[in-house]
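Pasting a structure here, questions to come.
Every protein chain but one is kept in place in this view of the complex.
Up next is chain A:
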């Protein structure tokens, strides 16, 4: 089965209301993770400066399907497909959908790292994906 990695960005169209942005994000990401697990999708979701950056990895046909579902979802706005490449193996095989959110821990260096990733995205998408992986690994080590 050919495996693809897809990278896209979008801005979240969150509803103004009693629910905090964090909670809405959590719900969104939770829903997505559940669907992804069923579909055998792995990857990472970054939220930085009101923007989503998401990597989806999986069987090419499934990635296509999941991305089409995202494109049909009006909670996303300004969806931009940054990169789509065939890959030999998954980079984020351990996470059905890892989450890296800005502002979760003001003390950590995470916010800076995420801003760097966002900057890198405009310059070299593949390097940005690698940076996401490294960031994820390093914060996971700290957490454990």
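Just so it is clear, a contact is a pair of C-beta atoms (placed from the backbone, for glycine too) under 8 Å apart; a residue touches a chain by one contact, two chains touch by 3 or more; residues count from 1.
The rule is short, and it goes like this: contacts and distances are computed from a predicted model.
A chain of this complex does not appear here, and its UniProt-recorded name among "Murein hydrolase (TIGR00659 family)", "Diguanylate cyclase (GGDEF)-like protein", "Amino acid ABC transporter substrate-binding protein" or "Transport permease protein" is "Diguanylate cyclase (GGDEF)-like protein". When the full complex is taken into account, the listed residue touching the unshown chain is A:80, out of A:23, A:80, A:94 or A:126. Of the candidate positions A:6, A:98 or A:136, contact with the unshown chain belongs to A:6.
When the missing chain is restored to the complex, the residue among A:11, A:24 or A:60 that touches it is A:60. In the full complex, the hidden chain is touched by chain A at residues 4, 6, 8, 60, 63-64, 67-68, 71-72, 74, 77, 79-81, 84, 86.
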